[in-house]
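Would you mind keeping the following structure in view while I ask a few things?
For this depiction, one protein chain was excluded, whereas all remaining protein chains were kept in their positions.
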Amino acid sequence: MTTTARRTSALAEGIGESPLRPDGIPKLLGDFEYAQDLRADGMLWAATVRSPYARARILSIDLAPALGVGGVHAALTSDDVPGRATFGLEHPDQPVLAGEEVRYWGEPVAVVAAEDARTAIRAAGLVEVGYEPLPPLADPEEADASDSVFRRLRIRRGDQAAKGPVVVEGYYEVGMQDQAPLGTEAGLAVPDGQGGVDLYATSQFVHVDQEQVVASLGLRPDQVRSHPTGIGGAFGAREDVNLHIHLCLLALHTGRPVKMVYRRGESFTGHVHRHPARLWYRHEADHDGRLVRVAARVVIDGGAYASTTAAVLANACYFAVGPYRCDSVAVDGAGTRTNNPPCGAMRGFGAVQVCFAYEAQMDRLAAELGIDPLELRRRNALETGDRLATTGQLIETPLPTREVIDSLSAMPLPDIGEEPDDFALPGGSGLTTEPRHVRRGVGYAIGIKNLAFSEGFDDFAQARVRITADGAVVETAAVEVGQGLVTVLAQITRSALGVASVEVTHVDTSRIDSAGSTSASRQTQVSGGATLEAASRLRTRLLEHYRGDDLDDDGVWMGDVLVVPWSEMVEEGWEETVTFRHPPTTGPDENGQGVVHADFAVAGHRAVVDVDAELGLVKVVRVDTAQDVGLALNPASVRGQIEGGIMQGVGLAIMEELVIADGVIRNPTFTDYLLPTILDAPEVEALLIEREGSWGPFGAKGVGEPPTISSTPAVVAAIRAASGKDLARVPVRPQDIAL
Amino acid sequence: MQVYHPTSVDEALARLGEGVVPLSGGTDVMVEVNSGHLDPDRVVGLRRVGELKEWDGMRIGAGVTWRRIEREGPKALAEAARTVGSPQIRNAGTIGGNLGTASPAGDGHPFLAAVDATIELVSSDAVRTLPWKDFFLGVKKTARRDDELIAAVRLPETLPSRQAFGKIGVRNAMVIAMVNCVVTREDDGVTTVALGSVAPTPMRATRAETMISSVRAPSETDLAEFQRLVAEEVRPITDHRSTEDYRRHGAGVLARRLLERCLG
Partner (left out) sequence: MIIGLIVNGERVTANVSHAGSLLDLLRDDLGLPGSKNACEQGECGSCSVILDGDLVCSCLVMAVDAEGSTVVTVEGIGEADSLHPVQEAMHRAGAVQCGFCTPGFVVAAVDLFAGNPAPSANEIKEALAGNICRCTGYGAIVRALENLSHGVGP
């Protein structure tokens, strides 16, 4: 069949445009299925027995009272784990269920399955565990001193005797932030009747969950399938296993589907948190403000188990100087092991903690020198062709640090004369504050982070593009956590394949190789890279095979002649599967030197705050930003990431902290772990800095994390400017300003 | 489980007794239920008792919601109402429920203390009217007996001409008070200062009141002394929400600002 009625309009909804999310309408209607909403016939509900102590020896576990409750089908302990007794994202050091000792408050000791959730919870409460409480190790510096660490990292670069005439020293602290995704941990495990199991659970990385379930259940890899499922946010909280192995154990033990949903209090103990940090800095500069030497000591507390502490510590150390040039650097880092809640991945991953400290140092240095803070940063700006101050890695991809700084300084400031609504003043609806109590402050900060995985990690993603009756289908095991991967992979495919009708489907671990984790700002670059290559190759193959010069939703064309219609191609079952790897990286040498990272992104923030210094209350009025994005594949999604990331940075600056006392979380509720409300949200203006040259698809860089990195120090710098206080700790509490 | 849905106070009272949970808006009771701390066997739902929703002049029925008080209440009580939880909470939560819970941080309490409100408790054989001071016994402890219902709050016939509410929290909405406070002032200078979140029960800063009530046109020095006395009189604790020192400081500053607003 041939036709001459050929479409000539440009392809809509490709890269650079902002098509609406395909999952937007189901989510708005309440129809979208999250892990919390899953059901199966004959389903049981599970509950977890958790340690009430931060550290204790387990003397006995009596399951009989729980098993005696009507409707209870199983109660399992560490004795019931058939395979590897431990799990862990990087090092399997965490017991699936604690057997001999509990090492943090809330550690799982037993799991129970029953006919309904209420019975399961009640039965879990009846399990009698005999504990001998032991003194918890709660102080990270004590842990450091006694060599209770997961990793140390020592960086030495350049002349260690270098001295600068202008010196500033400081000590900084970062409190423990929580990702607090709105959807708590949830999942459903379904036995397949042949000894295997299908797992549908909250996850950022289904393949690594599958590997850990396989190991602990002692099964063959083909017996466990982990399925991407609907997720209510992640922000790092879903990289580690929590309920996954428990669900599969119970499902295989009972032969029934088993569901578990953590309540909020349990969620606060059930996932890892952002590492709290203690940071000591010494900056030395010449009289023009050029950094001569930076020395830092970085201690982050990993809590009871390893999780990703080694990698978070690495990031903290590698970015300890920030996006600045310096030829003499010494960094000593430790990731401690204590009896505090385990810490791991959260948006910004180590780069957040050090940025708060180095940007405070840069401001103090600027004040000491009498140089404008932005000018000081401009003079030291790290650019393409420079070497990262810590690792000595040559920056080969675009790094527009100076353009970020200049763009930020050129953005107009809001009119100071405007009279805010009562609720927009510090104190908000509490009506504590009148305009006469308010001083306005402006602060700046610049941050840098690696994109994708570093230190020689084999970082890859597989994607498949298929020709189906409904159009092109992208298959991936990459998890959509809300960021919009489902939109951007379709855009990439449209642009590369030339076809408008594209759907992205998330498939389980048995049907495709790993896409890696939805973290480290990496999926758009890595899964996007795989998708781009798969779509491009498929187009080339189709054009070659059918001897055409163009492809669209109608089929393959040669000039104005449709060589083969789409339906005929569908019958041939065309597909292309690609595994994408970014440029290789290496581990550090004994001085922390090496080509450790694959790519970098830089962003800057300017915060405008109103401060009631007498009461110590803060309203963040605006946060403006310039961000290095490579190429914005979907500008609306990029803006969504920027606004959301800034809000989390503002949260860390002024309210979000898990308060820990002797290893116990004192505020594991949304009543007391405060997330910013809509009345706390700043206005945001975002400038996207686009430069070609990154290895991401069409030059795109990851955009998820940079908004959270320098927004926090920018807000604190603004509070310092308004209050005159030193403020060396986040979150800044009212008493830190007022007393 | 047994649930009763009475439509009159008398019917409700007939169902009360030891272990029976009176349920008004549910915004406190259900937090306890959801967290597993409370699993009531018998519940008396008060939502359908029309009498409890009556608001007659200075007598506010226990079942009146914060949403209504926010719109129709006296100035400082309306300001307090606007900070109770969220819009969702204010649509359900009631002034009587707030009293029944008797949280030290209850946002409605300082106003009641500042104007010397009384609490009307009814049982099947009597009506007791307790001054607010005798009603609040401690943290989440009140003088209500198991056989009694909180029927209403009674405000004095005339309210102070000037009154102001304020609440310190680190978030601009939906936050538990680190300090909340009401200051009232009459034309003759008589001033009351009531505070919450700074003691086990709502309290009055009586020394500060006495000192400032005698001053017709407070000077900067008088205001500073007033602030100092309030800070001295409160009895706050340190917990995960704030510190004793900050609450003491905040109480003084907030009370002074509210007084200035009254003088304004």
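Each chain gets a letter, A and B, in the order it is written, and its residues are counted from 1.
The rule we apply is simple: a contact is a pair of C-beta atoms (placed from the backbone, for glycine too) under 8 Å apart; a residue touches a chain by one contact, two chains touch by 3 or more.
What you see is a predicted model, and the numbers here were worked out from it, not measured in a lab.
Of the listed positions B:Val20, B:Val43 or B:Leu121, the one in contact with the omitted chain in the full complex is B:Val43. From the options A:Arg264, A:Arg387, A:Arg581 or A:Arg691, the residue with contact to the chain not on display is A:Arg264.
Set against the missing chain, the residues A:Gly645, A:Gly663 or A:Pro713 yield one that touches it, A:Gly645. Considering the complete assembly, chain A touches the hidden chain via residues 18, 20-21, 23-34, 36-37, 117-118, 180-184, 231-235, 261, 263-264, 421, 423-424, 429, 481-484, 636-637, 639-640, 642-648, 669-671, 675, 677-679, 681, 683-684. Listed by residue number, the positions of chain B touching the unshown chain are 1-3, 5, 23, 25-27, 29-31, 33-35, 38-40, 43, 45, 47, 67, 85-89, 91-92, 172-174.
By definition in this document, only the chains that are shown with their structure count from here on.
Inter-chain centre distance (chain A to chain B, centres taken as mean C-alpha positions): 42 Å. The part of chain A that touches chain B in the complex is made up of residues 121, 125, 263, 265, 423-424, 427-432, 434, 437, 614-617, 619, 654-655, 659, 661, 666-667, 671-672, 674, 676-680, 733-735, 738-739. Chain B makes touch with chain A in their complex at residues 34-36, 79, 82-83, 164-178, 180, 239-243, 245-246, 249-250, 253-254, 257, 261.
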